[in-house]
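The other protein chains are all here in position, but one chain of the complex has been omitted.
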Amino acid sequence: MTALEVDLAGIKLRNPTLLASGVMGETGDSLLRVAVAGAGGLVTKSIGLEPRKGYPNPTLVELPDGYINAMGLPGPGIEAFAEEMEIATKSGVPVIGSLFAAIPEDFASLAIKMESYGAAAIELNLSCPHAKGYGMEVGIDPDAVHAIVSSVKDAVRVPVMAKLTPNTHRLLDVARAVEAAGGDAIVAINTVKAMAISVEARRPILHNTTGGLSGPAIKPIGLRCVYELHEAVKLPIVGVGGIESSRDVLEYMMAGATAVQVGSAVGRRGLKVFREICDGLAEHMAANGLNRLSEIVGAAHVH
Amino acid sequence: MTALEVDLAGIKLRNPTLLASGVMGETGDSLLRVAVAGAGGLVTKSIGLEPRKGYPNPTLVELPDGYINAMGLPGPGIEAFAEEMEIATKSGVPVIGSLFAAIPEDFASLAIKMESYGAAAIELNLSCPHAKGYGMEVGIDPDAVHAIVSSVKDAVRVPVMAKLTPNTHRLLDVARAVEAAGGDAIVAINTVKAMAISVEARRPILHNTTGGLSGPAIKPIGLRCVYELHEAVKLPIVGVGGIESSRDVLEYMMAGATAVQVGSAVGRRGLKVFREICDGLAEHMAANGLNRLSEIVGAAHVH
Amino acid sequence: MFIEARITERIRSGRGITTLLFDRPMEAKAGQIVMVWIPGVDEIPMALSHISGVASITVKEVGQATKALSALNVGDLVGLRGPYGNSWDLTPRRILAVGGGVGMSPIMTAVEAVNDRSRVDVAIGARDAGEIIFEERARKASDDVRVSTDDGSYGIKGTVVSLADAMMREKRYDMVLGCGPEIMNKYLLKACNENKVPCQLSLERIMKCGTGLCGSCVIDGLRVCVEGPIFTGEQISRMTEFGKCKRDDAGLKVKI
Partner (left out) sequence: MFIEARITERIRSGRGITTLLFDRPMEAKAGQIVMVWIPGVDEIPMALSHISGVASITVKEVGQATKALSALNVGDLVGLRGPYGNSWDLTPRRILAVGGGVGMSPIMTAVEAVNDRSRVDVAIGARDAGEIIFEERARKASDDVRVSTDDGSYGIKGTVVSLADAMMREKRYDMVLGCGPEIMNKYLLKACNENKVPCQLSLERIMKCGTGLCGSCVIDGLRVCVEGPIFTGEQISRMTEFGKCKRDDAGLKVKI
């Protein structure tokens, strides 16, 4: 076991940095490039049953400390995605298939396909804040989440991770539902519902009016969610939200994350961010005499 | 009516910038200073029945794009606050009394006292994300909110405003409950639940572990809430969250705010922020041929 | 960063081709692009056609967004994000710059950035005389500017690739810069390979985020908005998708 290796719900990762869903995750070739850049694992764009164009532009607003996006879950659909997975799985690092759907049955049939394409795990997007009928519209209801996780667990053998939304006061109830339904890990957080307005144009900038806030602006929110989740459930947690440096990763791991995902930083810092984070983690481990990263998971819980 | 004057639920404000609750609002003298600095109105620190020391330090974390605070609602209690209100009400601008309590009866008796001290309105803090038993713990439940607003409305004659939390998916249900209970305005948003961790110390920085994120980091979240509230209720809305410039105010007003509150910017920009905002608003009005600010309220709703 | 800009000048550059100048400058390098928001309509990628002093774009009308953009008047508002992407490498000594139609837009900023009339020659091509743009601007910045049209209505009759090919046979160049329809780029690359002149070509794909996140603009995994829009001949030669297929809005491959 090399120093940075972590075990996430039975999946071996060479390092704890996964590519977050929705970022460079729509095509096999771009996923490959992220693996070459050093990511420990790859999460695909959230894939649905049918091809979807997503929302018309503008789909993204750039802010000093993050982005607001309302892509609208564009994607080629599960059938066409076979080809992309064939390429992505050549990367040698685990590819986690992210899925969106409205009902348990659709999640299950998507998951079966994803597993057959060679996905190392399934990530259920129960948290997109801007796609009507999908994402957080189902992910705020513990019962609905329980039904989805159960049916996907029945359908596949690979680990099933549920990606949760911070846009609710019921985060911990939802996480407990994932645990009760046999889910293997929690991913937190998806973006925070937000918007931007152009004063001169006197209108919202995003075509969809509202979207999801990501990047450094939401790191304190993601950290809080991971910290609270670590006390509420026993499942491993994947921390996401505003991670741009090894220090951010250490904060998330000390809050309780076993691994992390990096999204916006790919745009803000470039693909080199994976390698920079890993170098920083290795340095921190050496400086602090750590043998494995797992030693610090949850270390900030000091009651 | 001067150009910047606005009418908020019957309260005349010389300009739309109110001091947000919890900032320089614990003593009469400091409230006075904010009025001299140019604020259109003053909201007091949230006051409870008894004196409270608040949480031990650290109670605040400074971030590049905001703060996380967990003051723990310190304050002298409603009896001793009489003296501070006597001074604050000399300012010549409306003083809005912010209150926290756990049950409707306590809110009502606090409100009666506040009104007798000369408060121009009551603001109910239904949204503090870090005080056990208060704030958002009651403010996420439409029924509880309905009961509180009703009982305060029965108790006082001044306008009653409810300050809501973004830490829930039920924001609009809660706002509708305020409207149904006869509330006069909605204030949005209070801080977003968040935390910060020290990697070197391996522990949360705030004594209370979690706190509330404020400042520019949350502006896109506040804007979204105000925008959605404007479509959900007819009540006037007071926009709060990350406001630091006249442009921010214009965005909030176009989203649907009748007036705004400024909190963190008092620390980040200094007290001069009120005058700078007002100068910027006057300039925008001149450049765009606006006679009253009310013309732009909700202007970004362009379906 | 997102900025709101107003149009200060609107120039008819050619038939259906409009140059819009903005009220604010942009710190950009030759060849870089911006995302242009036309409020209420769309947001589309555009090369900057002026970078020093004022910023401008030059728009060819092809569909709804470009038509709406071209119809904007002085004083009207657009949103701008960027500049995004890489820029031309202008260090090689003798440069031949080749622009097809509105592809002259990022080519022109390169020619002006070289800032040495004798170091850069220009080949301008289009289907017909109406679509030839920036000839005057080019003549101010280069000693040797030649023009071709497919139908011979102006300049030499033939494609701009044949013109560039002839110039490469006639003179020695250390680098070719090219921008135009993908089919033009494809043949230009071939001509450069035959003449053993290295090249840089500016490519196009569907752009949504502009910042390297969404992946909609990839060619063989390379993002036009980050690793591009300008790619070297070697990079392009290794691409399996160039000249053959592109991705649609859903990320599905479609034939070019």
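For reference, chains read A, B and C in written order, and residue numbers begin at 1 within each chain.
In this text, a contact is a pair of C-beta atoms (placed from the backbone, for glycine too) under 8 Å apart; a residue touches a chain by one contact, two chains touch by 3 or more.
Not measured: the values here are computed from a predicted model.
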> Which of the displayed chains are touched by the chain that has been omitted?
Replying inline: B
> Of the listed residues B:Val61, B:Ala162 or B:Ala177, which contacts the missing chain in the full complex?
Replying inline: B:Val61
> If the hidden chain were put back, which of B:Ala80, B:Ile103 or B:Val302 would touch it?
Replying inline: B:Ala80
>> Counting contacts across the full complex, list the positions on subunit B that touch the omitted chain.
In response: 22-33, 45, 51-54, 56-64, 67, 69, 71, 74-77, 80, 196, 198-201, 203, 205, 263-264, 266-268, 270
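Operating definition for what follows: only the chains that are shown with their structure count from here on.
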>> Taking the mean of the CA coordinates per chain, how far is subunit A from subunit C in Å?
In response: 36
>> Quick check: how many Å separate the C-alpha centres of subunit A and subunit B?
In response: 33
> Counting only residues that touch at least 2 other chains, which ones in subunit A make the list?
Replying inline: 63-64, 196, 199, 203
>> By the touch rule stated above, which residues of subunit C touch at least two different other chains?
In response: 40
